[in-house]
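A short worksheet on the structure shown next.
Note that one protein chain is taken out, while the other chains of the complex remain in position.
By letter and in written order, the chains are A, B and C; residue numbering begins at 1 in each of them.
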Amino acid sequence: MDKVLPSLEAAIADVKDGVMIAIPGFFACGVPRALLQALIKKGTKNLTLACGCGPMLGAADELKQLTLNGQIKKVIDSYGLFRSASKGMADPFEQAIRAGKIELEIYPMGTMAEKYRAAGAGIPAFYTPTGVGSVMENIVNEIKEKRTPKETKIINGKKYVLEYALQPDFAFIHCKIADREGNLRYAKTARNFNHVMATAAKITIVEAENIVEPGQMDGDDVHTPGIYVNRVVKVERPKFAITID
Amino acid sequence: MDKVLPSLEAAIADVKDGVMIAIPGFFACGVPRALLQALIKKGTKNLTLACGCGPMLGAADELKQLTLNGQIKKVIDSYGLFRSASKGMADPFEQAIRAGKIELEIYPMGTMAEKYRAAGAGIPAFYTPTGVGSVMENIVNEIKEKRTPKETKIINGKKYVLEYALQPDFAFIHCKIADREGNLRYAKTARNFNHVMATAAKITIVEAENIVEPGQMDGDDVHTPGIYVNRVVKVERPKFAITID
Amino acid sequence: MSPQKIEGLPREMIALRVSREIQDGMYVNLGIGIPTLVSNWIEGKDVYLQAEIGMLKTGALADGDDVDQDLINASCQAVCALPGSSYFDIAESFAMIRGGHIDVAVMGALQINVRGDYAGWSNPSRGLFVGNVGGSMDLCAGAKKLYIAMEHTTKDGELKIVNELSYPATAEGRVSMLFTDLAVIEITPKGMVLKEVMAGLTPKDVQSVTEPKLIIDPKCKEMEL
Partner (left out) sequence: MSPQKIEGLPREMIALRVSREIQDGMYVNLGIGIPTLVSNWIEGKDVYLQAEIGMLKTGALADGDDVDQDLINASCQAVCALPGSSYFDIAESFAMIRGGHIDVAVMGALQINVRGDYAGWSNPSRGLFVGNVGGSMDLCAGAKKLYIAMEHTTKDGELKIVNELSYPATAEGRVSMLFTDLAVIEITPKGMVLKEVMAGLTPKDVQSVTEPKLIIDPKCKEMEL
């Protein structure tokens, strides 16, 4: 089953207004910039971007454009994307947050990772020690009215928080090598959120720096088996500025 | 930090009576037979063997010896090790189960996998759809008196069972290649329960068919990072009879 | 007294009939027994077989020099790899299964009832309370579609399609289609709908070895093999 499509436009044709899209990347590493650029071109609105560790800092131009276009409704992340005081105030995204135009929901990074992993693995909810004793015992949102307590439980004398699976409608994935059947390999620390998000989403769309034939990747060396992948598009290797400000 | 020890005896020196040992393997594939043989030689008693898919069928000689030596107190598995009616009745292990000399606790295989994964990942408990509507809504034991209901919860209108992490004292791991710092690679379907059990146990002891220097394994191709591994011993590649009866 | 047993199709033919439901591009898990035989009938199709031991795209059974003890399927048979095969650990394997990524799971059964509950993991007649549950309950919970492939009655002619299970359930209400040596039956909210019968049999014949009252599909036809 050849999952390779000829263009990013074709790959995201069914990404409609109002959907939730998982965006992997850890700051500037492993971010699906080409798919984000196609999304800007398409103009899809009212989007929820489900992130993990500030990938939009690695796609600062795309974030600025998405914000100015009013395409983003909400961001879920462990990293609120806030810069230093001086730069932050000048940043359109931070301005939109402060103006209440974009909603922001925050979880600890390991909880984000586990929420995607749970969605992919059919685990509807799990207990975690992370965030106990902090404001993360609640849903944490810039909009204080939306904060509600999470369920907790004492297990073997220790307190834990119940967290739920997070299933995005789409995942935009960046990988080093894909085969035509959707088996993927990532490069070094660019793997980060890519694998779990590929497992979590209803539809997983991959931008790959290289495409090979099935069998050219050793079966023991596949990072994401093709079962999780719906579509693959070849892209140029992107350039990232390595900095978080 | 060189984690390689000169002998299996040295590697299991602190395996004391009464401990729980995780035994990976899927029937005859990926079973740590050399470590099991060392355990028989050592004579450790009152053991709980935490398995996943009938690995003792792939180590039938070792199972017979452990049973006849009275070393096993309890087995936790998804596969009760039962053979056909004729063979089962002649089998010392099944006889010991029927006589109440060995306790048997059963979970669905995916739940077993997830219980180890949870232990390794610091997740004390998780909800799963598996087993709902079956006797697996209870702790399932050959000893009916020990059966108790598990907690359940309705999430988005669907019923789920709460299952807990399972942390063994030791894991006996079989791998194809280990480096001296404990990074591991498995061969094909021999990976099965090895990785999750290596993450779950308090102390992880590895029998490796090959030992290499750090750096000889590509960092993107490591299956189990060395952080989960305490000790490594070189063993001969074992022979398995490929059959489940 | 059991109803009179009807001689049905051989196991390979049940497997052939199931294979007709498997489409190009599907990810499929085949249980032990008749389901395993389905793999003989899908060669040439672009189908990915998942083995819960931790493999996608398992190939044909291996013989002679091709046998590798590190490469078995979930029925503990030596198999071959194919271009595009991948291996992964057991937690990832059951993430696939439980997480809804398997399009079709085909399982054997001891009993099935009108609500799509089925029993397949434990036969208390052996005098043991527990059985070999393996991955069956996870497959039932997670597969998008769950098919049962089995003989219509036991060797002794006892009914396996019943009103109420007497063996421990594997799952409740998860089966959508049932393929036997005599018929193809769909499980619907209204009951069991007879879709196809073996050549030479009538719906009445099938009903005679089926405890629940069957709804005869107006388009009920002969099983095509």
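In the analysis below, contacts are C-beta pairs under 8 Å (C-beta built on N, C-alpha and C of every residue); 3 or more make two chains touch, one makes a residue touch a chain.
As the structure is a prediction and not an experimental result, all values here were calculated from the model.
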Seminar exercise, completed: Contact partners of the omitted chain among those displayed are A, B
Exercise. Hey, which chain A residues sit against the chain that's not shown?
Worked result: 26-30, 52-54, 57, 78-82, 85, 88, 97-98, 104, 106-111, 113-114, 116-117, 128-136, 140-142, 144, 176, 186-196, 223, 239-240, 242-244
Exercise. What is the set of chain B residues that contact the non-displayed chain in the whole complex?
Worked result: 1, 117, 119-123, 179, 181, 183, 199, 213-215, 217, 219-220, 222, 225-228
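Criterion: only the chains that are shown with their structure count from here on.
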For this session: May I ask you to sort the chain touch graph into line, ring, star, complete or other?
Result: complete
Problem set entry | Euclidean distance of C-alpha centroids - chain B vs chain C, Å | 28
For this session: Mark out which residues of chain B touch at least two other chains, giving numbers and ranges.
Result: 114, 128-129, 186-188, 191, 223
Problem set entry | Residues of chain C engaged with two or more neighbouring chains | 55, 81, 87-88, 91, 94, 97-98, 141-142
